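Working notes, beginning with the structure itself.
Of the protein chains in this complex, one is absent; all others appear in place.
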């Protein structure tokens, strides 16, 4: 399942729903990305995520389908926020459930690595009185390269 | 932090506590291992985890310290249960927090892979009227080998 | 053709979206970018740094040689930074 929303989400509730009432799941892996109060030597006051409505949902659905094709997942979830967020708030949650841990762990890492370079989001950081668009990191490209076929 | 306990634990509460009140964390990765209702073609009624009190705590603390030495973690947690559990109940939770996702994801996978071959726990599966000690899996040894230095 | 601009590219063009009708010989993403550069000096400036502008045609990533047609939704944006 994928969801793109402006409202904050509750990591607890999302994870609980993933495996609620099921006894066939052996492993749940999850990743949460949060707004940090610093970027390098800059104090960050807030972060605004812009996205491309329509294409975002499409890409996230593709990314999730790709993970389900590569690993035997019993459930998966991507929740990504857009809009303005404060330090400490979750931006994105990805979670995977499988019978065994390898599939859950690898698919979880894949989802967030792939999403980082494929989903059309752009971060604007507010630092003091100025705002700055975050630059893409080479490290993100390299992380995604690990999963290319 | 590590904890070994017989009582069930609340994944939500544990994860929330890991990053509560902090705004310096950028990434939280977690893994939960649960009791499955099947093993191969056997229906599983319950699972009992035996452990070696004293050595268990010692090994988990060593494993956590090893992860903190390898990755720049801001927080980490291992909670492992012993005693009798039913399908659907969590057995183990590992969670890691870091500024960036690579450290959190890798350390989380390391913790569970390493724990599987290093922490003195033994699983007894109840299936129908019989109980059976679970055999160690080669796949677990291979997963741990990835992290050997 | 509907053109969308995202993130700092939007400030370069001064608009988030526009309806355009380029001449018939504009049949690829690359040709469209050249044509848009003539309309928006800021877009031309951004194009000067190679590989900085990414494109999507009808919400799928597109390469310079990919075709564009009347009625398409074409988006331009910097490398993505979500997650």
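Letters A, B and C name the chains as they come in the text, with residue numbers starting at 1 for each one.
In the analysis below, contacts are C-beta pairs under 8 Å (C-beta built on N, C-alpha and C of every residue); 3 or more make two chains touch, one makes a residue touch a chain.
Small disclaimer: the values here were computed from a predicted structure and weren't measured.
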Query raised in the report: Shown chains touched by the missing chain?
Result: B
Query raised in the report: Can you list where chain B touches the absent chain?
Result: 33, 49-52, 54-55, 58, 80, 91-92, 112, 115-124, 133-137, 140
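The rule is short, and it goes like this: only the chains that are shown with their structure count from here on.
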Requested in this report: Let me have the rounded angstrom distance from the C-alpha centre of chain A over to the C-alpha centre of chain C, please.
Outcome: 26
Query raised in the report: Which residues belonging to chain A are in contact with no fewer than two other chains?
Result: 33, 112
Report task. Please set out, as single numbers or ranges, the residues of chain C touching at least two other chains. Result -> 83
